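Shown here: the complex without one of its protein chains, the others still in place.
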Amino acid sequence: MGIVLGANRYGKAESRVVRVVRDTPRHVIRDLTVTTLLTGDFAATHTDGDNRDVLPTDTQKNTAFAWAKEHGVTSPEDYALALGDRLLAATPAATAARVLVDEHAWERIDVDGTGHDHAFVRRGQGVRTVEVVVGDDWPSVVSGLRDLVVLKTTGSEFRGFLVDEYTTLPEADDRILATSLTAGWRWTGGEEPDGGWDAAYDRVRALLLGTFATSYSKALQQTLFAMGAAVLEAEPAIVEVSFSAPNKHHHLVDLAPFGIENDGEVFVAADRPYGLIEATVVRDDT
Amino acid sequence: MGIVLGANRYGKAESRVVRVVRDTPRHVIRDLTVTTLLTGDFAATHTDGDNRDVLPTDTQKNTAFAWAKEHGVTSPEDYALALGDRLLAATPAATAARVLVDEHAWERIDVDGTGHDHAFVRRGQGVRTVEVVVGDDWPSVVSGLRDLVVLKTTGSEFRGFLVDEYTTLPEADDRILATSLTAGWRWTGGEEPDGGWDAAYDRVRALLLGTFATSYSKALQQTLFAMGAAVLEAEPAIVEVSFSAPNKHHHLVDLAPFGIENDGEVFVAADRPYGLIEATVVRDDT
Amino acid sequence: MGIVLGANRYGKAESRVVRVVRDTPRHVIRDLTVTTLLTGDFAATHTDGDNRDVLPTDTQKNTAFAWAKEHGVTSPEDYALALGDRLLAATPAATAARVLVDEHAWERIDVDGTGHDHAFVRRGQGVRTVEVVVGDDWPSVVSGLRDLVVLKTTGSEFRGFLVDEYTTLPEADDRILATSLTAGWRWTGGEEPDGGWDAAYDRVRALLLGTFATSYSKALQQTLFAMGAAVLEAEPAIVEVSFSAPNKHHHLVDLAPFGIENDGEVFVAADRPYGLIEATVVRDDT
Partner (left out) sequence: MGIVLGANRYGKAESRVVRVVRDTPRHVIRDLTVTTLLTGDFAATHTDGDNRDVLPTDTQKNTAFAWAKEHGVTSPEDYALALGDRLLAATPAATAARVLVDEHAWERIDVDGTGHDHAFVRRGQGVRTVEVVVGDDWPSVVSGLRDLVVLKTTGSEFRGFLVDEYTTLPEADDRILATSLTAGWRWTGGEEPDGGWDAAYDRVRALLLGTFATSYSKALQQTLFAMGAAVLEAEPAIVEVSFSAPNKHHHLVDLAPFGIENDGEVFVAADRPYGLIEATVVRDDT
């Protein structure tokens, strides 16, 4: 019985690619963190240090920057697909190329009620994400976001749960519900959706936020499912929505020792531990 | 020659105080990280472990939460002043109490064009800060912000600098200028400014952003000075503006090896090292 | 075609469990970060907010602390297995329980050449990790480590790689090789290895470090494969070793403009981008 190479992949992680479009005085900026990963037959470099089939990660990085100019960045999805195609074509031993893009949003600085032509402020409110795989059976495109921090001050309860001898949590009729949302939605094939990738991102993000706001929550699980279902109902080209959501606990502070009533007004925001809810919402193909 | 205690202070750092105002269905949230520090005659606890003059940091934390309800949080400045007064009064050995507050901004989730009553999304775009000191010769109030990330894609040069034998930097006629701004503005005395603390914060922040956007930059130093001067001109109750600003370098990528011209369109955003510019702008009292 | 729940799991992440054994004056400390996740039939909570099958994450946390005392922590593996069994038993709807433990190492403070009985200093040099799954077809135990930062100042080259029109990287005959190692090794079944879990961890860690040190590297891939093979050869109860290893680039600084030769003596340690190598080494069952 010998020892052999199993699953493997390699690439360049977190190239910080900033693309400015300055064809007119009103500049556009796309601010990306790009990771590329190649999968294929790279056994020789592992077993013998024979690198003849290995496109260096440095070259992958160069290509990521060159492609920002040669192909351009009309959307992170479109750029990722093009970059993946190029890396796959450049590497005969590769069977698939995976490209992950984080887009950091900027908005124009307001000057006298108008967005400035070339001055920007980093927007916050989460990072837009893309994960693309190109290869024989693909492309696969998952658009998404992460670190979108949302909170409801009411409209959330948690009751009727399983109790054992280690349960001390009281039922909550009215609690703060907060999470830092990571979500991804998988598109059928790799075709650009109606209105383009950017408009589709805005639509899905608004739907996730709106559903979080307006749905009464009996559990974070229920809220996530409702958010995913809303997206699948509204966007026929999306086949699956997945979530990873920490339940960022806000504990009611006991002010009774000081003779103060605390009727849902003062909370301590906890760092750790946190609940962790992961769920995928899919279409029922049966 | 003996060994004695020099400067010292102690307190509780980073209590995560969340205050919800729910008197009407339209809730308000103030999300604070609160640090309190006491200065005074605390030699006995250092030299002998005699804690009789020490208000425990746990009690300081309790007071921070209780005060969020008892006094309320109409603004971080007002809350910090009240909390400082309380801690000073509760601790006879203390000669001064310092309260630092970070406020994390939330905005209402948009539902059908209207901000929701009780659902919020974390806003990003920097953290609002307050540093208050109360004691004999005070109060002192410094309002500010940190981690406000801004960027200009043009309107910035860096030329005519000192050159020595270790200089390799070429002059730049047109570069990206970016920074993650930390700024503080000191108010005369501790009186609430015209329109209140919240409105004053909005005014100063808008002025900082607007000046960054519209002033041509020959050096980040010049831009910071212009921003500080604009604030001092507009707000007579502010006596000093100080800045700490990393010059977040965006290097033009050399695409010439690939036969691609790069006329200010593709940059790599660098993490480290970064330039660090610290400057204070003050009124000339002569 | 309806919308249904797909893959899902939930639990409590990052409980900071510290266990002190103080039966004798020579105390022992086990400092753990514990995450538990349950998988099973939890559809009702997602679709209807019906929580009757849900053991709250708060209860999972309570159990993690209680088990540190009731079962004890002779090793993170043993503790994780016991905790997983308990959570599975307490939750009829669960089909599997996953327990992840990070152990933060402390060593005794040296006093006059002897380790102190009850004073410790945090050790660094990586975090020990355990991932256990208990359920019908298990237990599965993967021991490992992460953030073990290693570096070689010579004995590493990178040559003979694939070249395309975007390649600018020169071949390197003698470079710095550095990585922050994450590794996991899967044990056959869940039985305690010879000498116990702690001794096995020390053996594998020493073997990984020793192989990194003594093997000449033609590619980081080759080094990882050699490290994995060494572990599989030495430990018959391990069936698989997997690695995730950033290639932390150290670029030779060009001092020629200053008339200084740099023969492998001055480097800049880069943050991003970094190479990312992921590989699994397995036994060949054919």
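Letters A, B and C name the chains as they come in the text, with residue numbers starting at 1 for each one.
In this section, a residue touches a chain if its C-beta (ideal position, glycine included) is under 8 Å from a C-beta of that chain, and two chains touch if they have at least 3 such contacts.
Here the structure is a predicted model, which is why all the values come from computation and not from measurement.
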item	value
Selected from B:80, B:268 or B:281 as touching the chain missing from the view	B:281
Residue of B:28, B:105 or B:219 in touch with the missing chain, whole complex considered	B:219
Residues in chain A touching the chain absent from view	165-166, 168, 257-258, 271-272
Interface residues of chain B (partner: the chain not displayed)	1-16, 35, 37, 42, 45-59, 61-63, 66, 90-91, 158-164, 166-169, 217-219, 221-222, 224-225, 228-229, 232-233, 240, 242, 246-247, 272-285
Touch residues of chain C, complete complex, unshown partner	15-22, 27, 29, 31, 62, 65-66, 68-70, 106, 109-112, 116, 118-125, 148-155, 176, 206, 209-210, 212-214, 250, 253, 255, 258, 260, 262, 264-271
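Assume only the chains that are shown with their structure count from here on.
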item	value
Chain pair with the greatest number of C-beta contact pairs	A-C
Label of the chain whose CA centroid is most distant from the centroid of chain C	B
Centroid spacing, where centroids are CA-atom means, of chain A and chain B in whole angstrom	29
Geometric centre distance via CA averages, chain C-chain A, whole Å	24
Chain B and chain C, separation of their C-alpha mean positions in angstrom	38
In chain C, residues with contacts to at least two other chains	166, 168, 272
